[in-house]
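Please see the structure below; I have some questions.
With one protein chain held back, the other chains of the complex are shown just where they sit.
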Amino acid sequence: MAKTIIPFGPQHPVLPEPIHLSLTVEDEIVTQAVPALGYVHRGLEKLCDIRDYHHMIQVVERVCGICSKIHAMCYCHGLEEMMQVEVPPRAKYLRTIWSELHRVHSHLLWLGLFADGFGFEALFYQLWKIRERVMDINEATTGNRVIVSVNVMGGVRKDLSLEQIRWILSELELVESELKALESTILDDYTVKERTVGKGMLTKEQAYDLGAAGPTLRGSGIAQDCRQLNYAAFSDLEFEPVVEYDGDSYARSKVRYRETLQSIDLVRQALHKLPDGEINVKVKGNPEGEGVARVEQPRGELFYYFKGNGTKHLERLRIRTPTFANIPPLAAMLPGIELADVPVVVLSIDPCISCTER
Amino acid sequence: MNMLSKFLQTSRIKSPWVLHFDCGSCNGCDIETLAVLTPVYDVERFGIINVGNPKHADVFLVTGTVNHRNKKVLKNLYDQMPQPRAVIAIGACGLSGGVFRDAPNVVGGVDKVIPVDVYVPGCPPKPEAIIDGVVKALELFAAKS
Partner (left out) sequence: MAEAKTTEKKIPVLATQAVENDNLKAEIRRLKSEGYRLVTLTCVDLDEEHVDLLYSFDKDLEMVHLRMQQPKSTPAPSISDILFGAFLVENEIQDQFGICFDGLVLNFENYLYLEEEVARTPFCKYSVIRKDAQ
């Protein structure tokens, strides 16, 4: 059978972001996939030379708009550990609340885009309608819908009033019930199963060897979640990592669906336990030495490396995002599937290209 | 103006097709642009529909900073769009390079590469602002054609 090379992207209807794949196909079957990146690369790690370490919070928030809060939290958490700053408990809880709200909106966004990826427009619209409630919570509590910018070194910038807490709880009630009403469609619908079950297989061993992260790792049966590292307020909250064992696109979407409900529960737990007190402390001095930080982003494990030299500018900031880790597993998933399934499988790792390239 | 071209112009203004290109954005503007198409904001009530093919499109929505690789893609997409066309730059990055303007691989705003008709500021702009930008572009569009 003759080999054909088909370019996929960078401008492609199912891709919200530009990534290019060179797909080698024999008849309709993909035999090799080579990713090509660079369409969203900015080189923002280098900005730490000209922005001081407080201003870098605004830059790392814009590594990725969908999980901006979690980037800022990882950055602040890492530097606070390095500089031995004790963050007040209320600030830790507030960080947890906003970061879990981000996970809810990110997973709803992804579930919608995934449905759109295989042509299920009605489900896409329903899920995005639910997501708007979470966006409203973000806007009402922080002043912005997407890039909430609540983190500062030593705590958070905004507080929640009792009235807001009550309103968030009632809104989350609605998000949960509306999402549960769609459960049978998301998990059992004929279209969904037809397009996702058995597509883009990644075995447990492959996932581990290729360094997969987040739902891609957990969808292959490995229960690893960086929230178990107990940063922010996660040590006081009850949760278990969500695991599925099939390793296909369906398992990954199931992980994300269940995590959405789990995150809603975590927000609720945190709101009920929210301690009183200060929301930030003043941070003095400049970072010195080396340190690393890891947190769980909606897409998986996020890793930061810091090197400070005692000045207000960091010497080196390195960001390893989960999609960056999930590109090699994607290259391993694609061979053997039909060309028509490529968009679904690419979407199944929840690609965030602006994270990947930074 | 004969009857046919008048008819064409009216149809074009009443149902512009939109092409969205993420040109190195952080996703913030992209998800807001997508949110515009969903039921809460529902831009389809203006007859606007999102298409993936530049040859079908009338209005070009660009989000994000331009870098040295995607500027070729951006130019290419713009050149493929038929006349008359309108370009909308969305978000601080699309306007000037925003927070990334000093980064090593950043060229700057969208207008360094292609002419821009409407600028929508914000980081990211709210969906209402994006709708407003599209409606503004349609006014220009009417004057252009």
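Note that the chains take the letters A and B in the order they are written out, and that residue 1 is the start of every chain.
To be clear about the criterion, a contact is a pair of C-beta atoms (placed from the backbone, for glycine too) under 8 Å apart; a residue touches a chain by one contact, two chains touch by 3 or more.
Given the structure is predicted, the values throughout are model-derived calculations rather than measurements.
When the full complex is examined, the chain removed from view is found to touch A, B.
Only one of A:Cys226, A:Val243, A:Ile264 or A:Val345 touches the absent chain when the whole complex is considered: A:Cys226. Note on the undisplayed chain: of the listed residues A:Pro89, A:Gly198 or A:Gly291, the one touching it is A:Gly291. Here the missing chain is touched by one residue of A:His55, A:Lys158 or A:Lys307, and it is A:Lys307. Even with one chain removed from view, chain A keeps its contact list with that chain: residues 34, 36-38, 41, 43, 45-46, 81-86, 88, 154, 208-211, 224, 226, 228-229, 278, 280-285, 288-292, 294, 301, 303, 305, 307, 315-316, 318, 320, 324-325, 327-329, 332, 357. For chain B, the residues in touch with the chain missing from this view are 68-69, 104-105.
We adopt the following convention: only the chains that are shown with their structure count from here on.
Per the touch definition, chain A reaches chain B in the complex via residues 10-13, 16-18, 38-44, 46-47, 50, 58-59, 62-66, 68, 109, 112, 124-125, 128-129, 132, 135, 145-147, 352, 354. Partner chain A is touched in their complex by these residues of chain B: 21-32, 34-35, 38-40, 51-54, 64-65, 67, 69-70, 73, 77, 98-100, 102-106, 123-124, 126.
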